[in-house]
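A quick write-up on the structure given underneath.
Other chains of the complex are left out, but the ones given are in their true place.
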Amino acid sequence: MSRITLTGVSRSFGQVQVLHDIDLDIRDGELVVFVGPSGCGKSTLLRLIAGLDRPTKGIIAINDEDVTRVAAADRGLAMVFQSYALYPHMSVRQNLAFGLENARMPRAEIDQRIAEAARMLEIAPYLDRRPGQLSGGQRQRVAIGRAIVRNPTAFLLDEPLSNLDAELRISTRAELAALHERLSATMIYVTHDQTEAMTLADRIVVLRAGRIEQVGTPLELYNRPANLFVAGFIGAPRMNFLPAKIGWTKDGRTRLDLEGAGSLEVEAVAASAGDEITLGLRPHQLRLVDGGEGMTAEVSLVEALGSETVVHTRTTGGQSLLAVLSGQHDVAAGETARFSLDSADLHLFDKDGVRIQPAAN
Amino acid sequence: MAPVALLARVFDPPLRGLQKLGGTNAMAAFFLAPNMLIFGVFVLFPLAVNIAYSMTGGNALFLTNREFVGLDQYERLFDCGNYLDRQTCREDLFWTAVWNTSVFVVLQVSLMVGVALVTALVLNRDLKARSFWRAVFFFPVLLSPVVVGLIWRWILQRQGLLNFGLYELGFEPVNWLVERNWAFAAAVGVSVWAHVGFYALILLAGLQAIPKELYEAAEMDGTRPGRVFWRITLPLLMPNLLVVLVLTLIRAVQIFDEVYVLTGGGPGTSTLFLTQYIYEVGFASHLRNPGLASAASILMGLVLIVLTLFQLGIVRRNDRRGGK
Amino acid sequence: GDVRVMWYSDGVEGEVIQDLLNRFMEQNPDINVILDNVAYQVIQEQLPIELEAGRGPDIARVTNIKTLADHWLDLTPYLADPEYWRTNLGAQFDWMRPDGSEIIPGFMTQLTLTGGFANKTLFEQAGVEIPGPEATWDEWVEAAGKVQDSQQLNAAFAIDRSGHRISAPNVSYGANYIGPDRLPAPVDEGTKTFARKLVEWTESGRMNKDVWVSAAGTTYRAAADDFINAQIAYYYSGSWQVANLSTKIGDAFDWVATGSPCGTVACSGLPGGAALVGIKYTKNPEEVGKVMDYLASEDVVREFTERTLFLPAHKGVIAGEIDFQSDDPNVKAALTAFVKATGQVHENANALPAWKWGTPVYGALVTRISQAMAGELSIDDAFTRIDEDIKAQVAEASK
Amino acid sequence: MSRVSSFLLRRRGDTRWDWTDVFTWFWLIGGFILMFGPAAWLVNSSFKTPAALAEFPPTLLPYVTELVQVDGYDNALPLYEVTDENGDARVLAEVRRIGIVSQMVDPANPGEIIKVNIQDRTPRRTVSFATENYVEPLVANDFLRYLWNSVFVTVMATIITLLTNSMAAFALSKYQFRGRSTVMMLIVATLMVPLSVIIVPLYSVISAMGLFNSLWGVILPTVATPTGVFMLRQYMLTIPDELIDAARMDKASEWQIYWRIVLPLTAPALAVLAIFSVVWRWNDFLWPLIVLSRRELYTLQVGLNTYAGELNVQWHFILAMTVVTMIPVVLVFIFLQRFITTGIAGAGLK
């Protein structure tokens, strides 16, 4: 159980700076998820924390103790690798025991810890199999078991589910959440799958090109993304963006002019008339209405999934607009659909992509 | 595995100490050390000494007793009246060996690659008892070159098994080891016989790595078998083929034992190859001339390095083009 | 202490010498003689290197006796009776010591003499008379040729692929390799005459082509198997073949040793043999002396000779009765014939074993003449090459 | 599946035979005869007596002439089948041969001597294995000692080769350090140096180190083979770095990572190298011949060569002992052969 603090951490490979001045404070028992596009530095950051790599600059502290120069083995952390990195030539039991043997733990204690972890993870029946004889989910659990038995200060997980198929991923995700609950251990989790991030995280750290874009709880990020990047990155399918202009602001209301798609009135925001802004609309927040207010768009493709209907449309302004409607709906390509939306669901971003706050009253 | 685990354990504490002191990269040096030490003492150093040898003269074997003669030995090798006619060279046998080796390399390498390829293709089929057939072709690789040369000399000599067979079948016996072309062919054939299994295995591994879907895609594309071979199999096997090419080439230039036992360099000097020349000049003849032998061997080494680098260059270029 | 003997074998002599040494060790429990049976290749290629490094066995059986003469131990101070040695074994001392030296380096375990063998049965079947003792090479080849034609043999005769072997006929045709300065003389008419004949015979199919043509360089090839299989009527090799022919031919046919055919000046064979010498670098010269004394003693030499079917070099043994141990009637006759032929050795031939440059000359001869036989060189070019090769070797050796 | 796949792919398709099937079987059976035939001939010949070995035309099986004990003769006499003038075939024993006439007796009726032209008789022979070709060298000539030396050299050299090569390969595949590519280049370049080229200087080295006439002098120069380093390194490159990171997280030292993670995972490549190393070391001839001059140190190949004299070669012993020397490598091969393709494939040799 521990607190991990990064202060001004940078990492360069040769000429290329991959991480820029990362400051981050991970609380004891917290499950923090790193997300970000491929190559943004998630794995690098994790490896720095693990001690498998050294920062070019900055300090890494665990429980306020500077461990920047401490070897991986001595940081008391455990890592679960993307491909699990189970030792293929050892049985599950040997895999679990390896780290403990290295620490010259007495045999009896090793056995006891393995038994406990096996019970917790329900892998006791497989202890004498080799990783090659296990299913993906079982391997995943062994990988976690290998971390658990070490009683680590914190767990580091680098895309641990990315090798599983969709079905298994969902169930293992739930198991991981339950495990975190049970152990209440600090966990740092890297993924590029946002469902994973949303469901697991206490807090999500969104990285882009080696910089932190936003840190917050999943719903904070979903509901109040700090900028266009985060808005686009969090939520699936991704948020629709429409260019707009501030018409006027008065009486605590602001009017937005959408290009070729009418206009909207929303609660006053901190922007002045004429500003070009971007309007963000989540596909799930659009509702099909028969008439009255709303935005119209031409349907280009309808995907009926049974439980949901995904409607691809194009506004008269030529912007593509995606709507995800709950249940089954009778829309067909070529028709014109009219969508209503709740102005509370709108996200506004300024020219630089930064979220526009409601006007201070 | 018990002794292995024990070794891992016993040496661990001191080496952990070393690791603490020097860091992870010091361990790289540690792991490299034994091999490089042996390699340096027994390969690199002698190699360097060999260069020194090539600049000395006399019969004495130990460098300290030998007289420095500069580039005399090289001059002697290159002393020719007419560079187009090796008979006019002072060391005519050297040039004969160079010529023979060149022809041998061309023939042997192409035959080797061809036979290995066909064998690999055959072994790559859906055979029963594939590992048995694989072993059949690999088997001669296990034999020592001397044994290989011996067996075949027995089979091919005038009073050998082959002629006996031909005679029984009513054919004229052929004096395989005395007719120059036959003897040369025998040298090529026997060396192919002895090593082809190894190269066939490398190619087989390559063939098995070609995804089956590619063949199915080609089938859907209506590709004729010949075209599948030339346009799919061969290009995709290219990396392995190049490895085989490099290895066979190196080995072909160095050919010695089996041919020495088989033909002794004859008939005449028609299968006298470079290594035999070097060996005879440096060791076998009654008055040895190590300086000359060293000079010849260094020339040979240079040619080999050039050839190999050239081929590796092709591999590199291929790698870069073939996005993998 | 230990005495190591480096020994190579062509036949049973390794076993015989081991027997004899075992007996010696019983008599001298303080001396442990270890016999290292090695390949001939070791004697030829490795021993010289060792010697040059100032190392080696204590005693060795060698053939390259003269070239390495500087490395032999002078046994004189360690022998019980040096005079016995000089009397009985002295004739060959010059073969094994530097020119002008008076040391006793060792003795010949066997003398060899080149000579021919005829397949008597084949001659009889063909109804051809076996040429007499004065017959020339031409007559022999002609007679064997008749047998070849009548019996449809592959060839009439063969000579081992060896410079040593053809030096006998060369000498018979008047060759003298040794120049006035004791350095090699240029190829002379004697050599040229016989070499030309040999090439001609090869081209005409009289001489078995396989033996000489089927190898390059100085590689040694014996033609014994062709003779054993009655594929040739006449075989020119040497006394050491007697035991081999006896075991392998058995009673398949009758064969006789014929001595050496005649040339224009002699009917000479070429003597040679293997010597057992002490090595200068030994740490136990006393013991070496004792072992050598024992091995050179008359009884031991006689037993060795009788069991190995070798020709002895020991005057006393030669003078006495030798009971060669063989059932084969052909063997005794053959050995007697060789002993007799010893008397016909020409002085030029007799000088060769004691001449330092013998082996390089042999090497050049065989290398180049076989090229001529293979049609790669004209015979005259071959002579030029031989002279050049030898010159180069002499030059290199004087560095 | 169609013909396309049938030859060029891996499967034989329909039950229909096409030329590729015919060719496959032609190649396999031809290969079988060509590859195994010579070795079978060698084994077979090793059971022949010296006389039978020299014989032409060669016989397929090792024959010896049948002998019979005949009253009145001390030694057993050889039996011949004789066709007399009437064309009748008889079996007679030969007493002696004089020229082209053979004097024979009927073993059943030894009194009368019958004269037969040697053209009219053929020896009566039975198959008999000259096992003395094996027994004599093994019993009398120390071959068991040589066998032990060979085993020692082969096993030690192979172990050291596997150990040092795999350590070097580990360093060269899993660490980043300056000079790494230089070392690799050096190793690859020396792939091309044949032993005969450095034999004299190498001899000086061995001799200066006092390793002359020592089995270690045979072992050491051969163990740093560049082929091994190269092959193992290629294979190790395929082991995911994650595994090594995982072990580091597991507090394993680099030494333990090498022993407990990398080595076991390199097993197929190690097996291939082991096969090659065993074959190479077992068959090594020239170098041991140069280093060893003492009987008690001989390896089999060197011992084998003692039958090659100046003027005569005792083929019957050489052949028999050659067969003996072949057995262990064949056994090792059979034992390890299942690794060969995976090992080669993984080593990629690329």
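As written, the chains take the letters A, B, C and D, and residue 1 is the first residue of each chain.
The rule is short, and it goes like this: a residue touches a chain if its C-beta (ideal position, glycine included) is under 8 Å from a C-beta of that chain, and two chains touch if they have at least 3 such contacts.
Model, not experiment: these values are computed from the prediction.
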### Query
Each kind of chain is drawn once; how many of each are in the full complex?
A x2, B x1, C x1, D x1
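Here is the rule we use: only the chains that are shown with their structure count from here on.
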### Query
For which pair of chains is the number of C-beta contacts greatest?
B-D
### Query
Counting in whole Å, what is the centre-to-centre distance of subunit B and subunit C, each centre being its mean C-alpha position?
38
### Query
Measuring from the mean C-alpha position of subunit A to the mean C-alpha position of subunit D, what distance in angstrom results?
63
### Message
Centroid from C-alpha atoms only, then distance subunit C to subunit D, rounded to Å. What do you get?
### Response
33
#### Entry: Per-residue multi-chain contacts in subunit C, two or more chains
45, 49, 53, 225, 229, 231
### Message
Using the touch definition from the top, which residues of subunit A touch two or more other chains?
### Response
none
### Task
Mind listing each pair of touching chains for me?
A-D, B-C, B-D, C-D
## Note on the structure
Note: in the complex, subunit D contacts subunit A through residues 240, 242-243, 245-253, 256, 260-261, 264-265, 267
### Query
subunit D touches which residues of subunit B in the complex?
4-5, 7-8, 11-12, 15-16, 19, 24-25, 27-32, 34-36, 38-39, 41-47, 49-50, 53, 61-63, 118-119, 121-122, 124-127, 131, 133-147, 150-152, 154-155, 159-161, 164, 167, 193, 197, 201-202, 204-209, 212, 215-216, 218-219, 223-225, 228-229, 232-233, 239-240, 243, 247, 250, 254, 256-257, 275, 278-279, 282-283, 290, 293-294, 297-298, 300-301, 304-305, 308, 312, 315
#### Entry: Contact set on subunit B toward subunit C in their complex
57-62, 65-67, 69, 87, 90, 92-93, 157-159, 175, 177-178, 180, 183, 263-272, 276, 280, 283-287, 289, 292
